[in-house]
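Provided herewith is a single structure, encoded as structure tokens, for subsequent inquiry.
With one protein chain removed, the remaining protein chains of the complex are shown where they sit.
Showing chain A:
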Amino acid sequence: MRTLIIAEHDGQHLNEQVARAVTAAQQWQQPVDVLIAAAHTDALAAQAAALQGVSSVLVATDASLQHATAEHLADLVVTVAANYRVILAAHSAFSKNVLPRVAALLDVNMLSDVLEIVNQNTYVRGIYAGNVLATVQSTDATQVLTVRGSKFAAAANGNAAGTQTLSVPAAAEGSRWVAEAFNKSERPPLAAAKVVVSGGRALGSADAFAEVLAPLADKLHAAIGASRAAVDAGYAPNDLQVGQTGVVVAPELYIAVGISGAIQHAYGMKDSKVVVAINQDPEAQIFKIADYGLVADLFEAVPQLTAAL
């Protein structure tokens, strides 16, 4: 049997999480195939074929896959599912949308956001906002799962896997893509950044994110993150939210500025190597999970820190 990875991409580039999924897939010690579904697949297939550990790239090319819906992608995956013992993707908005649909069509359960693959059907995953680690075992014939990318190293390049062409089922009548709006930023993507500077409600305004937080992030070549309270108040766009319901980050350095450290926020940052918290309340929860805590007014401490760098 084989393992299939559903590749996420933006039409031109494979998402860097795909290489991490390839590493996770090695656990089953069976051939690993990567599925590329897009309107133009040449460049994407080449990127997937170059990943070490990939045995074959399945290429589904069709105009209908330009902005493929979950319905369409799930139908496509089901056409090849019988060849696979494992169907896997890195955990993201994309895979969360598609893989549960695939699992239900195959009449199997799914494991979301797996942190550790213990053996071929046993996994560790976080429940209750990561406050508890559960070891779970699935007896399903096809194992469908998403893995937390940051827990697996990215597979290296240098391979030259072969490709196979798939026929694409007709797109089901159903939902239709209308538009998308991505927040353009020169900063590294949150999920992959080496340094993250996150601001909370205490920043008090979008201007403060720009005037207080951004210069620090610039100096550290950091991504900017935010708590939900800051996002809800409109200080930062919602795709910057770190936490249980936002992005999970795993940088070398996470600097939490004016963030209380609620369990839902902590969920998204606990894998950071070094955590710094700046908060004026010595009792703030965030200090319990910080490696270095500084009790200070952020409007003084952050500019000082920026200047000293």
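Keep this in mind: contacts are C-beta pairs under 8 Å (C-beta built on N, C-alpha and C of every residue); 3 or more make two chains touch, one makes a residue touch a chain; residues count from 1.
Throughout what follows, contacts and distances are computed from a predicted model.
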- One chain of this complex is missing from the view, so tell me which of "Aspartate carbamoyltransferase", "Electron transfer flavoprotein subunit beta", "Succinate dehydrogenase/fumarate reductase iron-sulfur subunit" or "Sugar ABC transporter permease" is its UniProt name. "Electron transfer flavoprotein subunit beta"
- Item | Residue of A:51, A:89 or A:111 in touch with the missing chain, whole complex considered | A:111
- Item | Given A:43, A:80 or A:295, the one touching the chain that is not displayed | A:295
- Where does chain A touch the missing chain, residue by residue? 69-71, 74, 92-94, 96-105, 107-113, 122, 125-140, 172-183, 189, 191, 195, 220, 228, 231-232, 237-239, 244-245, 247, 252-253, 263-264, 270, 273-276, 287, 289-296, 301, 304-305, 308-309
